[in-house]
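The complex is shown incomplete by one protein chain, all other protein chains being positioned as in the whole.
Right, chain A next:
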Amino acid sequence: MQLTLGPLLYYWPRQTVLDFYAEAAGWPVDTVYLGEVVCARRHELKLADWLALAADLSGAGKAVVLSSQALLESSGDLIGLKKLIESGFAIEANDLGAVKLARDAGRPFVAGPHLNIYNGPTLDWFAEAGASRWLPPLEASRDTVAAIVAEKTAVVETEVFAHGRLPLAFSARCFTARHYDLNKDACEFKCIDHPDGLTMSTREGQDFLCINGIQTMSAACHALWHDLGDLAGIDALRISPQQHHTGEIVAAYAAKLAGRPATADAARWNPEGWVDGYWRGEAGIHPIQEH
């Protein structure tokens, strides 16, 4: 079982990002996904910075994949994407436009979790278009993933989003800017003040969702820590970066997967709580059941 470090979903200051990946170079992950996947306005790191990080991590023995933005709306977004593809690194396509550009360039790609692959023939189609690996939709259960893997005929690796707040929805609208009564185009880059997003609670105080720019996430952390016993057909697990403790989380998963003693400090890592309802075929918000 491989471990991967998913793309950074939040907007962190430049030095924070550089420090984070300098540490990640020493973590037990096989693949690191890099790049801005949420909002084109986020510019602490430019493409050249991401490419320099890619070279560093590649030099440290990591496979590097550059992730595309999930919502590609403007010509500028697509120009950025073309540059990603021309960089020579593999890309993660999170939009059909990205799939087209990778396919036209004859470049293998990772079919990201926002491409809506819910069955074997659809996965086969993406594999034929050049996908060497895929991620199921985040709402897919263990049984759904197993059924898709059983139904596919192509040779393609399966990676599952295993730990982190779930990116549930994308909009043209920026909810962080809305919170501050700012226009999206003059957002003052408020996301940078919220390194783990902004929690959105119900009027009776239940933490429900998390605002992260144009993305809406789960307030709780999706965690497959208690589900690692049954991962037949899965080749890789993705850990999603968070402000604190990502290295500890990676190390604990690596130890547990290797059969070494491992303990999770869930309350400290993720005070927002753990859920795994999706994986068990239920509502995603359902809390974990330890077993």
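The definition used in the following text is that a residue touches a chain if its C-beta (ideal position, glycine included) is under 8 Å from a C-beta of that chain, and two chains touch if they have at least 3 such contacts; residues count from 1.
Just so it is clear, contacts and distances are computed from a predicted model.
*Asks:* What name does the UniProt record list for the absent chain among "FtsW/RodA/SpoVE family cell cycle protein", "Ubiquinone biosynthesis protein UbiU", "ABC transporter, ATP-binding protein" or "Multiple sugar transport system permease protein"?
*Replies:* UniProt protein name of the non-displayed chain: "Ubiquinone biosynthesis protein UbiU".
*Asks:* Among A:A24, A:A177 or A:A223, single out the residue that touches the unshown chain.
*Replies:* In the complete complex, the chain left out is touched by residue A:A177.
*Asks:* Which residue among A:D19, A:E73, A:E188 or A:D230 touches the omitted chain?
*Replies:* Final answer for the missing-chain contact: A:E73.
*Asks:* Where does chain A touch the missing chain, residue by residue?
*Replies:* 70-75, 77-78, 95-101, 103, 114, 116, 118-126, 137-139, 144, 147-148, 150-151, 166, 168-175, 177-179, 183-185, 198-206, 208-209, 211, 216, 218, 277-278, 281-285
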